[in-house]
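Of the protein chains in this complex, one is absent; all others appear in place.
Should a chain be cited, it is by its letter among A, B and C, assigned in written order, with residues numbered from 1 in that chain.
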């Protein structure tokens, strides 16, 4: 492996790899697409916050409140730098799901006269490969406003069918919401081009970066998008923390989403005005320890280098794709070539239901995900009930792929197919 | 002190009390009304989740996913038992603020024909002592639906003026949203009576239990409310976790709030149907570690006993109120008698701004909160810019109160008033 | 191997040869159930005559556990009266929730005792119950209709 880091050494930082799994096996964790494992450094950062600085941020007049605010705002700074954004453009949410809903609700809360408001006849563009989190909020926004939801289709190889782009993204289009990388297929979409198309017709571009930000360098200004969402828990950060990034011109003009403490400028019994972003979008005592944990996660990732992680992911995926191509009765759902493709491999085995595949792999300590992966329309498109999905990250190595392949062979034997 | 537990021993469980504060003083933490400190047991539970069971719940086919689901659902069970609810009625949110917004948005998402829908002429009743989190979401819902927002006034002693109750809660009233205990005044409101009045006219009763659930026994069926919200971080739990409880008949009938993974039954490109509660209201990979931490917090509190904590709080408050009554130039904002009153004392000092009071107290290691406490309309009602607020919890003792009183005297000397 | 406690031969047999897996068009209730977490689906047609399960048939996609369990269930309840069928259902549900501590009443459950191992795999309990819950729902819907 030509990576600049050694997965076996990385695993030493992640306590969970000491766990003994079913069948007395060691843990082969191939489910980072669902959630990643956490290094000691992240857990220590959270704990240190609680043990030494815990207080409600932005509110108290005491030392702990000062320190808590500094830690929390420091985490914001780290996120901003990580994705190439201004610090005031970074909003902490509980998850990417909340981030995406927040955009949809905020736009939906627009004054009808605002340029952010949607009306009947307007269009929202998504794709068939969206995660439910980047589909249903737009279905609902369309329903509430009378806008029309249209979508990119996915071709047999698992790529967006771009031939319809000019058709889909037209003067009526107000929002284009797409995933950077499919969590099922691994497909990486040509975001910069599509964002440019969106801007040409005056539409906003919303990027679901759940599967990209943890895995390769993502820079919001290079991509030219308007909004971006990701979750901390998929990026070796804590659960309960997500990021919503938005261009400051939008954040300034948009209505808030959640209402309550700390997001206000003034309040009377009958009305309220809002603080500037990011405060406007962070009502209540925030998930402070989780933000601090995410900051530590970013430090950890950047210490290794996002380029190195991307290379590592790509090497593993290429290796695995090659091995999969030699398995009989096994079909990879998604691109078979390793270009513009992330470290996610979905597959089916003839005659064995994914749930049964996952169960046998579990007996070897191999953790994969099975089912529709919150992308049910995509399953229908491929005419399947679900897939088994292996996803790789910095703690995985070639041996993990070999173990997976061997266990797939065993699964076939076990079920006599 | 006649408590069944010893605060000094409790403090041994809370690592932050080892911290050296400004002026080389020990920490006297009197800001639990904003957020509470966390015992080792809670931090250990979170860490144990990450180190041994971390996986996306409800999704994987592997051992970790099974264990994570068990831990997460186990926490739900603990919350349910803690507040006397059914397990499927307990929804995990990121905070009370989210919980309260979720109710407002869910009701706002109702089909116009549904009995949960609001229309012009309908009424929403709040009070002048609400935290912004239980005020602005209703202002906004009123604005979106054309409903009218009306409110209970607060009298000079800091109690709800109940003489207007029959006027406010009438046949047009659809929602009554009140706080159980004021976070500024300490006032505990007569919820069971008011909920009964609401139900007589067919209105829903929403309880902001942020300041009650952590401090005294709260049982949803005894109170007879329809919805209840609280935050984990004020109940010695982690940040980033809140609870929304709702009666199952409502949760079943209501629309979801956040849309995405895990909350669906089926999904196509154009529409989706919803899973039963609580799933319907928990979109995305949830704040699993935080839920587990909250479970451990509840264990810790119940181990001591909520009755004991309530007694302890009451003793401290009575002791403090007596001491405050003998301070010249110091005014307590809120009830001076200790009946139906929680462990929160807001006060002003003639001639010294709260922020300056807080600063001097900080020099003695005493952490209090200053300002409007996210209850700005209440400040206006009392004709003040803000207060200094001391709030007590299980780790505080008489010595903390004595220290506070002595430091207030010093503050007066320092500012020569 | 621990796995063998889950995948008993009788389960694999039912998986390969599911019983009554062809929808019969005459029914008193048709129900459609899904398991949203994995996407498995089942359609079940039930015909009640009086208190008796006159006919039961189904179709759907799912894992070996859900398919076998549904197949076994249909064999068990066909021809029984509702009371006996519900007694079997209750015993089976209890077995599934037993976390590996029960083996099930073989007189009542017959082939279904082969599913006892499922109770040690919490993520699979829903698979095993999918068809049974559909059956229960279909009975209630039939009775509702008849009651009208």
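To be clear about the criterion, contacts are C-beta pairs under 8 Å (C-beta built on N, C-alpha and C of every residue); 3 or more make two chains touch, one makes a residue touch a chain.
Being a predicted model, the structure only gives us computed values, none of them experimental.
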The complex has one chain that is not drawn here; which of the drawn chains does it touch? A, B
Among A:265, A:322 or A:350, which one is in touch with the chain left out? A:265
Per the whole complex, from A:27, A:42 or A:65 the residue touching the absent chain is A:65
For the chain not shown, which residue from B:265, B:356 or B:402 touches it across the whole complex? B:356
Tell me which residue among B:116, B:398 or B:414 touches the hidden chain in the full complex. B:414
Of the residues in chain B, which ones touch the absent chain? 22-23, 353-356, 359-360, 363, 370-372, 376, 379, 385-386, 414-415
If you put the missing chain back, which residues of chain A would it touch? 58-61, 65-66, 69-70, 262, 264-266, 275, 279
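Convention: only the chains that are shown with their structure count from here on.
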Maximum distance between Cα centroids and chain A occurs for chain C
Distance in whole angstrom between the CA centres of chain A and chain B is 31
Distance from the mean Cα position of chain C to that of chain A, given in whole angstrom: 37
Using mean CA coordinates as chain centres, what's the chain B-chain C distance in Å? 45
What are the residues of chain C that contact at least two other chains? 37, 121
Residue list for chain B, restricted to those that touch at least two other chains: 59-61, 65, 262, 264, 266
